[in-house]
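One protein chain omitted, others in place.
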Amino acid sequence: MIKKHPSKLTFFFAIFGSVLIFFIVWPLLRTITSSSPTLLWETLLDDDVRNSILLTFLSSAIATSIAFILGLPLAYLLARVEFRGRALVEAIIDIPIVVPHSAAGIALLMVFGRRSILGKLFSLVGISFVSAMPGIIIAMLFVSLSFFVNSARDGFKAVNPRLEGVARTLGSTPWEVFWQISFPLAWRGILSGIVMMWARGLSEFGAVVILAYHPMIAPVLIYERFESFGLNYARPVATLIILISLFVFITLRLVGRRNHA
Amino acid sequence: MIKKHPSKLTFFFAIFGSVLIFFIVWPLLRTITSSSPTLLWETLLDDDVRNSILLTFLSSAIATSIAFILGLPLAYLLARVEFRGRALVEAIIDIPIVVPHSAAGIALLMVFGRRSILGKLFSLVGISFVSAMPGIIIAMLFVSLSFFVNSARDGFKAVNPRLEGVARTLGSTPWEVFWQISFPLAWRGILSGIVMMWARGLSEFGAVVILAYHPMIAPVLIYERFESFGLNYARPVATLIILISLFVFITLRLVGRRNHA
Amino acid sequence: MLKTPRLKLEKIALRLGDFQFKNINLEVAAGEYFVLLGPTGSGKTLLLESMVGLKTPQEGKIFVDGQDMTHLPSEKRKIGFVYQDYALFPHLTVEENIAFGRKNRHRSRIQRLLPFFNILPDLDKDALIAAEVKKISRLLKIEALAKRYPANLSGGEKQRVALARALIVNPNLLLLDEPLSALDPERREGLQNELRRIHQKTGMTTIHVTHDFEEAVALGDRIAIIHQGEILQVGSPEDVFRRPASKFIARFVGVRNIFQTEIIKSTSNGTKLLALNGLMITALTSLTKPAHFSIRPEDIILSREKLTSSIRNSFQGKITTIANRGTLIYITIEVSSSQKQKPPIPFIVAITHRSLEELDLRINDEINLSFKASAVHVF
Partner (left out) sequence: MLKTPRLKLEKIALRLGDFQFKNINLEVAAGEYFVLLGPTGSGKTLLLESMVGLKTPQEGKIFVDGQDMTHLPSEKRKIGFVYQDYALFPHLTVEENIAFGRKNRHRSRIQRLLPFFNILPDLDKDALIAAEVKKISRLLKIEALAKRYPANLSGGEKQRVALARALIVNPNLLLLDEPLSALDPERREGLQNELRRIHQKTGMTTIHVTHDFEEAVALGDRIAIIHQGEILQVGSPEDVFRRPASKFIARFVGVRNIFQTEIIKSTSNGTKLLALNGLMITALTSLTKPAHFSIRPEDIILSREKLTSSIRNSFQGKITTIANRGTLIYITIEVSSSQKQKPPIPFIVAITHRSLEELDLRINDEINLSFKASAVHVF
């Protein structure tokens, strides 16, 4: 509706907006450009760095898979079924965004720690959460599942319920309708949820550091190097992980867009 | 469209969903119930705890205010104006969610640190970012502004552009239209963005701890007590900050809903 | 109806939000083209959705061919449904849309449990289905669209695809929810004829919902008038048009001259006299109590001279308005009451452009209007 050639308001607003864009872009660019390619390559050859990055990616991927299996049905219910307490469930899904990360770590430690019931139960099958990969996974799962569930829910909501109704009249059971109609049509929302959750998992530090300082994920490694050796030693690792995050984020976003067009 | 009485599918999905809900609720409940009210009260009387909580709240509120002033125009532009590179700007807004928090801290330190150009400039007017409140604020701003901008943008998008067009024909300038029509009608999205951003700011640990270990915000205090004295000392502080976060979150959510109905 | 009706609704009641149905009873015979006619918001879509099982009525029963289907899930009812917006699956081609329901029938138990793996394609069955898709596409003249996606179709094409998709499973009953209202007015007529042709060709029992009276008259074997969750009248188009059961229906079907009267007396030749502000109007009716009566605007004849024919009702009046409505012209004529203190009575008369020219009518002209006793509908 607004005319194509920019009005004074648009110009004025664009200046304000640019400050914010600049505030995001500059620190990242500054970090990326401060380390030479040679230094980055050397950093990547460091076993500690490489292992930590692989551990981060893998843990976040596993957390995302768990959320996919458990969260997809929940997202569908929230989008489609009217039930008492739906607003409460939606609020609960948002809570992990609000809880301070270190407090979330404490809370998870109390439930999954060595002396807790669940911790003891899992140790019977050889799974330990403290200072181990399963701890990293549940910390990532806790802080990032909101992103997946909300995005998948919005994806399902955008599917016209009449399409599901018509499929029923054409002989599909509710379970078939879910896979034939709802899932493929909500796919863009689901995919964007997967991307956001996985990326958010990568970025977690506070909750993970309380459950598992070791084995070290990349954000913990950055922190440790910064505390022990200072900015100059932390920077190459930070640069590397920023570059990888951006690369993955941009790739997935482009894939997600192509998928739709 | 789906029938009111639950189908087998709904039942089956509800079981899966419940696991996820339980995974969020149980650790929080366990933490909250583990500390006696007396202990919580004593914790609250501790000056360090009280100061850290106030500092957290205040810093996040200031970060949110900055995002409101700089981000509201940007959100409006993203919702209304077609321009080259809009997809790029939208991607940039999402980047802070993806960047690992400790890496974000490093990046901000490089730009706002004592030896950086900006750091020197600001130190002329007496503002220092390292180990100071401004550092906490920019760390919170960086990691949480995506929430505000995205939510406000969706709020503006939901306003029918014809309403703005009609207001123009009735003699309102674009600037008046923004305040008379767009802003009040997008208010629900804007408010929910404010709530989410403020809450997300409260929860930040990784980026803040690199810029400013001192003065201590609550999440840092929890970490410090956990590292120095162990779980039992960290727990009351964690409980307290979880309770406060939940209280604020629930209140604002209820206000937001009433406002709309 | 002596035979078991194809569809029977028995005391259906349904409440949803502000809206409710009360005690809906309806029978539709096999092969019939049945039209549900009612204004927007009268709950027609909701009634269709409860027939097809997407909404469950709180009370009452639904029978198809005498079998109780009230609690059967939608996928087992074999009732075809075409929504107003056609609800084509946007991620499937036209071909895949049409084959959708047909494929469901051939799926094994294990394929139904794992619908996300398309395992064990059966080439024989695939060929069979492809042939059926082709056949129904030919009937609906959409063979050329097979590989296209719904987003690239026009309204009329979408409608044909939605019809093909519903018809291929050979349902017991076909429900059409305002099938023409999403189309441009200039294309509506063609698709209306198309619906008639398909009905004649397939003999499919059809329930068609609309708010457009002309559409209902043109297509329906029978029409049910629905308003505020109640069925007010069921009958042939002629019935509803000529003998509306209430003032609401009369207005809705476009009758303009509706008056209230006392029935004065019977005459020797079996007609009745109705009093209207001093005018006496001759009508044929068995009613004896005060009632409404109406005269359709096109049933009134205008003439410059007083007609000396067998027509019973003839009055003189003055033209007050002439409104051009395209094909017809509506003229308001005020007939003065014989009792001076009463206001004049406005009659609305519809004539063609040709008649207007021939009679050379102008505002304030005095003119004679006449109508037969049989044109007066008392209710």
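All chains are identified by letter, namely A, B and C, in their written order; residue positions are counted from 1 within each chain.
Operating definition for what follows: a residue touches a chain if its C-beta (ideal position, glycine included) is under 8 Å from a C-beta of that chain, and two chains touch if they have at least 3 such contacts.
As the structure is a prediction and not an experimental result, all values here were calculated from the model.
Residue B:175 is the one among B:41, B:175 or B:247 that touches the chain missing from this view. Considering C:143, C:298 or C:365, the position touching the chain not shown turns out to be C:298 (whole complex). Residue C:237 is the one among C:43, C:80 or C:237 that touches the chain missing from this view. Only one residue from C:61, C:211, C:247 or C:292 touches the chain missing from this view: C:211. Although one chain is not displayed, its contacts with chain B can still be listed: residues 160, 162-163, 165-173, 175-176, 179-181, 183-185.
Think of the hidden chain as still there; on chain C it touches residues 39-40, 184-186, 211-214, 217-218, 237, 241, 251-254, 296, 298-299, 301, 323-328, 350, 352-354, 375.
Here, only the chains that are shown with their structure count from here on.
Chain contacts: chain B has residues 1-2, 4, 7 touching two or more partner chains.
Contact with two or more other chains is made by residues 49, 53-54, 73 of chain C.
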